[in-house]
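All protein chains of the complex are present and in place, except for one that has been dropped.
Take a look at chain A:
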Amino acid sequence: MWFKFITKQYFTPLVGETVRDVVFLQDQSFFAAAQKKYTYIYGQEGIEAHCLKDQGAVLKLQFLKNHFLLASINKFGQLHYEDVSMGAMIGNIRTGLGRTDVMQVNPYNAVVGLGHSGGTVTMWKPTSSAPLVKMLCHHGPVSALAFHPNGHLMATAGKERKIKLWDLRKFEVLQTLPGHAKTLDFSQKGLLACGTGSFVQVLSDFSGTQNYSRYMNHSMVKGYKISNLLFRPYEDVLGIGHSMGWSSILIPGSGEPNFDSWVANPFETRKQRGEKEVHLLLDKLPPETIMLDPTKIGTVKTARKKEKSTTKEIEAEMEATIEAVKDGINMKKKTKGRSKPSKKLKKRQEIIAKAKRPFLEQQMQDGQLSIKKQKINEEVELPKSLQRFARKKAAT
């Protein structure tokens, strides 16, 4: 049985410097730790495998399982994607929105959500330098962010004492709940756990209606400060990371009772784990497949209406074709006095004129229209007293 959760509290004394975040990679034998200056990847039995220097001082780490991408956000607000199977950097995006340590991955479509101090939540994909979505969620800074496993629900908590539930299809608020939350997490069955101070509150939508109400509370000993909440997958357990260590509580109804052996097997043998890793690598998704709507792959692209290019563009096109033609002219060397320079020049000009012809024809067609428009305008412009001097229409 494996448990995808270890806190920095345990890890810090082993390493000897501040560890800001820890995340498991594709299975329980590898994990990455965001330490004071760099990010380190540790293998089996905690042996240091790699040191990732180009990420800088990372605040939060997340792993995109299907793509083998390690996403990290550093002190300067730079979002960095690293492919851990190949060891290549996929994307380094300057968010431009300042330092933030609120980062979560939407499991439905593998986009990374960041919460910023201006109250905005942005969503990113590795192949574009602009965010996919930028939504203003709170009046104050965003303190926590969580995504529902089905990808349509997002919970955000702001410092102005509000927890909001958003529908990600319409980008609208579904529900606003009062309260602080330093950390938020959704369970596999859709239970939402909010933690502040030393108090944990679990909310549930009791018939899948997306109307969340209070389900369970748990208050710890007064001095304990909760830093992290994580639901254990396939079990009814909530893990709490706090200032004095970590503990776990039972939340009935939070885990998925029926697991699928081909997706995640809590009872897997060593052989099965090895085979699963090979299959994961074979099915590794390229980073271009990350998009807001993952069902769009394989569908028909809607045809874009062709916009009429402006005159400048047409001229530029004409110039480009003429240049291309000029480069491509290969004059055949004729014998017996038939290759005189004057004849060569004539032939060359003929070729260029032929290349220009379609553009001139197009211009003529447009030109005629503009002449007609001019005529109409002329008639309107003349004042009344002078209209007898205007060109009269031919009598029919």
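One rule holds in what follows: contacts are C-beta pairs under 8 Å (C-beta built on N, C-alpha and C of every residue); 3 or more make two chains touch, one makes a residue touch a chain; residues count from 1.
Here, contacts and distances are computed from a predicted model.
As stated in its UniProt record, the chain not included in the shown complex is "DDB1- and CUL4-associated factor 13", which appears among "DDB1- and CUL4-associated factor 13", "aspartate transaminase", "Glyoxylate/hydroxypyruvate reductase B" or "Chloride channel protein".
Among A:250, A:345 or A:390, only A:250 touches the chain left out of the display.
Contact with the omitted chain, checked across A:44, A:207, A:295 or A:385, is made by A:295. Checked against the full complex, the one of A:88, A:221 or A:282 touching the unshown chain is A:282.
Listed here are the chain A residues that touch the chain not shown: 66, 107-110, 149-151, 234-236, 250, 252, 255-267, 269, 272, 282-286, 289, 294-298.
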